[in-house]
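In this view, the complex is presented without one of its protein chains, the others remaining in place.
Here is chain A:
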Amino acid sequence: MTVEIQLIKNVPAHNDKVWSISIHKTLPLLATVSSDKVCKIFNLKTFELISDLDNTHKRSIRSVSWKPTNDFGPSLACGSFDSTISVWGTDDDEWSLLAVIEGHENEVKCVDWSSNGDLLASCSRDKSIWIWEADDHNEEFECISVLQEHTQDVKHVVWHPSLDLLASSSYDDSIRLWKEDDDDWLCAAELKGHKGTVWCSDFEASEEKLRLVSCSDDCTVKIWENQPDDYDENVWRLQSELPISHSRAIYSVSWSSNSGRIASVGSDGKLVIYEEVQSNIWNIIATKELSHGVYEVNTVKWFISEDKEFLITGGDDGSIKIWNV
């Protein structure tokens, strides 16, 4: 079965590379960040610009993540090459800077909130991952753990959609999984198999299975599964390799919580969608060449609205594109 990928909206959002986007879990809000040092917030229904969060970071903003809980209004975190993380929130219409978190030695590459919004994870070229505990108002952040087992830059961190389980991807070609154990955070597993920088990973939203998809400079997309045995619950195995389609580094991968489909984008500008046709057997069901013209595509995310699925991509051309699948 093949499906069609249709462009439904092109938003020329930034003046420079779009590095990362984040879609709010419950509200129709999209946040985008760029080398132009601005974080933009859009209304996901009308694509109207709601706010520019700027004049804070001195270098590119590499990553953005919405906090999934909004007891005090929506809020988000931005990680920048200037080594700091900024946290922003709104009560009514005004967006304001709530906190600037310092700690990393150099470029922050990714930030992500845990599913209940209690924890924020950040990673950096300094090879470390920091786990921060936030208060409800997002004003105080306490570092509860610094994880330093990666031997090179940590490119990406992502929390499981319902568990306190964190996956990190690195320039050292490996993925690590982290869990809390007796008040301390420990590396539960190391996934080796990629032959190049691992740029991104994403968990499947499933109650029965625990699976992770990863993408790499080696042009492959791999799926890893937790297969606990009698002695060890932290056994992870390479379960399948998705059909090869990309010809250059794959920068971003997203696993739909709705259809279970996976999407990937990268340096070759292709947007590829995969579907699991039988257990562990994946097919490519759609490919869009030159999705951002001749520019590289840095990020892809699934977005579900009224039971319909869309994809949102961001590229080096500074634009955000919304795709109907």
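Points to keep in mind about this one:
What we mean here is this: contacts are C-beta pairs under 8 Å (C-beta built on N, C-alpha and C of every residue); 3 or more make two chains touch, one makes a residue touch a chain; residues count from 1.
The definition used in the following text is that contacts and distances are computed from a predicted model.
The subunit not displayed here is recorded in UniProt as "MIP18 family-like domain-containing protein", chosen from "DNA 5'-3' helicase", "Transmembrane protein 258", "DNA replication complex GINS protein PSF1" or "MIP18 family-like domain-containing protein".
The residue touching the chain not shown here, chosen from A:S60, A:N226 or A:T299, is A:S60. Checked against the full complex, the candidates A:D112, A:D126, A:D153 or A:E309 give a single residue touching the omitted chain, namely A:D153.
Annotation: of A:S267, A:T299 or A:T313, A:S267 touches the absent chain (contact as defined above). For chain A, the residues in touch with the chain missing from this view are 17, 35, 59-60, 62, 81, 107, 109, 125, 153, 155, 171, 196-197, 217, 248-249, 251, 267-269, 290, 293-296, 316-317.
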